[in-house]
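Here the complex is missing a single protein chain, while all its other protein chains stay put.
Labels for the chains are A, B and C, by order of writing; each one numbers its residues from 1.
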Amino acid sequence: MPTITKKNALWIFKTMLRIRRFEESSIDLFTKGELPGFLHAYIGEEAVASGICVHLTPRDQITSTHRGHGHMIAKGLHYKGMFSELYAKQTGYCKGKGGSMHIADQELGVLGANGIVGGGIPIAAGAALGLKLQKTKDVVVCFFGDGASNEGAFHEGINLASTWKLPVVFVCENNGFAESTPQKNHQSVSDIADRATSYNIPGIVADGMDPLSMYEIAGEAIKRARSGKGPTLIEAKTMRFLGHYVGDPGTAYGHDKVVGKWKKIDPIVTFEDFLKQKKWIADDHKEKLVIDINQEIDEAILYAKESPEPDLEDALEDVYSDS
Amino acid sequence: MPTITKKNALWIFKTMLRIRRFEESSIDLFTKGELPGFLHAYIGEEAVASGICVHLTPRDQITSTHRGHGHMIAKGLHYKGMFSELYAKQTGYCKGKGGSMHIADQELGVLGANGIVGGGIPIAAGAALGLKLQKTKDVVVCFFGDGASNEGAFHEGINLASTWKLPVVFVCENNGFAESTPQKNHQSVSDIADRATSYNIPGIVADGMDPLSMYEIAGEAIKRARSGKGPTLIEAKTMRFLGHYVGDPGTAYGHDKVVGKWKKIDPIVTFEDFLKQKKWIADDHKEKLVIDINQEIDEAILYAKESPEPDLEDALEDVYSDS
Amino acid sequence: MREILYRDAIVEALDEEMKRDKSVFLLGEDIAEFGGSYKTTAGLFKKYGKERVRNTPISEQGIVGATLGAALVGMKPVAELMYIDFTAVAMDQIVNQVAKVRYMFGGKAKTSLVIRTQGGAGRSSAAQHAQSLESWFVHIPGLKVVMPSCSYDAKGLLKSSIRDPDPVLFIEHKLLYLEKNPAPKKEYLVPIGVAEVKREGTDITVVATSSMVKKSLDAAEELEEIGISVEVIDPKTLFPLDKETILTSVRKTNRLLITHEAVERCGWGAEIAAIASKEAFDYLDAPIERVAAKETPVPFSPKLENFIIPNKDDVIEGVKRTVLG
Partner (left out) sequence: MREILYRDAIVEALDEEMKRDKSVFLLGEDIAEFGGSYKTTAGLFKKYGKERVRNTPISEQGIVGATLGAALVGMKPVAELMYIDFTAVAMDQIVNQVAKVRYMFGGKAKTSLVIRTQGGAGRSSAAQHAQSLESWFVHIPGLKVVMPSCSYDAKGLLKSSIRDPDPVLFIEHKLLYLEKNPAPKKEYLVPIGVAEVKREGTDITVVATSSMVKKSLDAAEELEEIGISVEVIDPKTLFPLDKETILTSVRKTNRLLITHEAVERCGWGAEIAAIASKEAFDYLDAPIERVAAKETPVPFSPKLENFIIPNKDDVIEGVKRTVLG
């Protein structure tokens, strides 16, 4: 029986909802043509970021991916800064220069989404090295996908972290697809957790659709990292409910077909049932939460829309510290 | 009891001697200042290349490393072309443009030594893909070191080969050191063969000091590759008897200390005993062989010395097919 | 002549060469059933099957290394790197292996291979998906670098690149994929190393690459109206370079402007400026202008992106500075 407290359980539930609603709204805005660039939605994978980040302090760090909104929200970034960034406004987390794939916030320990698949993995190892050298007890959580686990950067980053016993937790969000390519076509292992063997570190398969599984397994791994025992590789089996990017029909290799089965175990639905069983929430709890979240979203979108675009000169700044 | 034939055993013994004598002579020449550039000697590791290449035909391919002389000789390259290359002469395998780290010969299936650690691994996978698409039964053997097993190229190359079930055998020559750095300081696994788990392929530890161990294990892996069952990762535990490069005292991290123990199991000495036990060679067999080899070496060195240097204009050729 | 999308011209070239030569095959990320991120291999998986149209894992070093290995044993692989930004992930294989094996091996290596990729900004894809890095590769002896600006050249140059015995980096542009312009259905080749005068003029020579060709032709139209006659040259191949076509033009017009989407400093335009300033020294009546991207990473904001990437008006201003002084 999981040892989660009511407080943590509610935080996770609320965080999953916050992610889901953020993604739904940004998809809606994107589809209306209000947002430039492209978006990769986290819908379906909310349990992963939420079940892990509940264990983190603002001083702990994360590295993220092109599918990073969920990680950001779970790490505490606010809607206003995020929507403003998607709208490419001056008030965005990156002043409109980064966009969806590069949101970062050093105050809250977000070392950045990343447009390069696997690019964040060695960076996470380095951040963990820095935190270790600074004699903190802080840890780094490194998110990446199944496809990323085939990049050389995955191998080099985890090898370095394991050789130096760095305080980092590697979280592979295995949603079974790399863009259109099914896992079996891009690697011959079915459990990416098995790759931990190459680094002599624990490799654990977690149920990425179950916040409790994520909570328990991540809790252990983070404790291990904080206590100086080194990295862990967690493989969260999950599924994105939508195509690779917003607009992708996801018809290649039958992604659209398999999704249906996963939607039946939507983490938000199943976890609400769990909370109700536990009598930790009332029947209308979710509705109330959603109302608050929606209001916060509406305000944030309004804020973003009304925020000024960057000035042309801004384009020339921030290339160097003195520019 | 190993199933090796007398013929193969004698080939291996002779090949190990040919490698040893080639390296001793080139070290001698280098130390006398006759050879430009730098050399990485294969002395101590002869059993690996010999025990593997005995299974190969000229149509099979290999990729090699900065420590490649042993692989070349085992694959059938002749002394004249090799010494000429070390002397940077027109008659060298690369017309004097490649040198020790880039010897190659497409006729004999040598896709090149490589100055980039790990650089040959994805190339080996690609060659195997080519041979497969051409519907041959030929295989590729890919040599690399323990240090190379930490490069991203190792991961990407083997992942590709395993996903596509390519006819390639990956041979990690684990001599316990990457330049000065002992294995325990560059990775947290002790058996690199364990890394096969990451690709769901067989990973086998072989005794790199024992030609019979290499012969048996390589034979299996090559058979497997030829029959379309895909790649194998062989880890050959071995030791270079000298420093990283000719001139390196090898004193860092006590390489010079550990070597003594390995010299006691010099593959040439132990295999000679085995052959004598088997009554496959007479007592003076080795002396006779060495005399022939020395003569061949002397002729080759003379040939190399007397060969012309490349002309200046040669420097501008071979950049493109028409130049 | 038939009009065709630039991206379909790519598909057609691949299709024709695969039909013609069994040793040609394709590999890259999501190029099979999905048809490629920009649909430049659409339909080929159905037609040629999984052996010759291969989805790879996300591993660019693996892709390029495999491409080289296959070429060394006699195949003619055509690899796709989804974005030119990702060539950085495979840089060792491209520069230290692909470009050098022939030379290092004394001329005996088979290296008939093509690496297709696409660059350029204009879709708010931000700093890691919108670079123009062609000058990196022109700097590396052993590589050929091709950069088509229209459907006709895309098809004809890709076919020539596939038949070329040397490694070719073939750089497409993400904004050109959906541009439709003439290209015959029938078999034809466009030779590597030959530039084209896209428009004749007398007052100034504008050398433009990729997406800047169209912008420069539009600029020339407008400048015509104020009486400035612009000659527009598309080099098509950045290396080998058709120097003579450019120099002949400069010696005629006595003025030169080079424009590309890459940042100015150490961009390919610097090389052209250096060559022309030397070999047409006595012919130049005005300083050579470069119209390039501002020296920043590519920003996400469309407003900022549009500001840092050179456009038609920047070319017009540059021409005026040069011609009117």
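Structure notes:
Basically, a residue touches a chain if its C-beta (ideal position, glycine included) is under 8 Å from a C-beta of that chain, and two chains touch if they have at least 3 such contacts.
These numbers were taken from a predicted model, which means no experiment stands behind them.
The chain we do not see here touches A, B, C in the full complex. For the chain missing from the display, the contacting residue among C:120, C:167, C:297 or C:310 is C:297, taking the whole complex into account. From the set B:176, B:203 or B:310, the residue in touch with the chain omitted from the display is B:310, counting the whole complex.
Annotation: of B:70, B:115, B:211 or B:231, B:115 touches the absent chain (contact as defined above).
Among A:51, A:70, A:92 or A:231, only A:92 touches the chain that is left out of the view.
On the side of subunit C, the interface with the absent chain consists of residues 85-86, 88-89, 91-92, 94-96, 99-100, 103-104, 126-128, 133, 135-136, 138-139, 141-142, 239, 262-263, 265-271, 273-274, 277-279, 281, 284, 286-290, 295-297, 299, using the contact rule stated above. Hidden from this view is one chain, which touches subunit B at 36-38, 85, 88, 94, 96-99, 101-102, 114-119, 147-148, 150-153, 178-181, 185-187, 252-253, 309-310, 312, 314-316, 319. The missing chain lies against subunit A, touching residues 61, 63, 92-98, 102, 104-106, 111-112, 114-116, 119, 121-131, 133-134, 140, 152-153, 155-157, 159-160, 163-164, 317-322.
Note that only the chains that are shown with their structure count from here on.
Subunit B and subunit C have CA centres that are 40 Å apart.
The distance from the centre of subunit A to the centre of subunit C, each centre being the mean of the chain's C-alpha atoms, comes to 36 Å. Shared interface positions of subunit A, i.e. residues touching 2 or more other chains, are given as 150-153, 185-187.
Residues of subunit C in contact with at least two other chains: 56-57, 59-62.
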